[in-house]
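All protein chains but one are shown at their positions in the complex.
Moving on, here comes chain A:
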Amino acid sequence: MAEILVVDDSRVMREMVVACLRAEQHGFAHAASGLEAIETLSLRPFDLVVLDLNMPDIGGLEVIEFIRGQDRLRSLPILVVTTRGDEESRARTLAAGASEFMTKPFTPDAILASVRALLQDGVAGAG
């Protein structure tokens, strides 16, 4: 069982992510903004972050850069789930330090497989 932080400003989207991963018996925490995500991550440990890119205040890219700039969080797996499916966004996101990049709409199987793989690896893919 892992602790997963789901970050998305859309409540429905967070619920969808959790619904897809429900079968795995993980613990879930929610953050409705990039700021909330950074604050939460600074105060307690997580095994994985599922992160949206497009959010108020600071976007997902800034969150990733911040996480990768922190010694304690440098190897935290980050799965980016975003509507921006273009190659440029994918390249920029992975370059910033995301472990994996997935576009919306995603299927439950796809996100489940990614989460399993990232938790097994236990390390960030990039950054």
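To be clear about the criterion, a residue touches a chain if its C-beta (ideal position, glycine included) is under 8 Å from a C-beta of that chain, and two chains touch if they have at least 3 such contacts; residues count from 1.
Basically, contacts and distances are computed from a predicted model.
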Which of "Aspartate carbamoyltransferase", "Glutamate ABC transporter substrate-binding protein", "Cobalamin biosynthesis protein CobT" or "histidine kinase" matches, in UniProt, the chain that is not displayed: "histidine kinase"
Interface residues of chain A (partner: the chain not displayed): 9-13, 15-16, 19-20, 23, 32-33, 35-36, 38-39, 42-43, 52, 54-58, 62, 66, 69-70, 72, 82-83, 104-109, 112
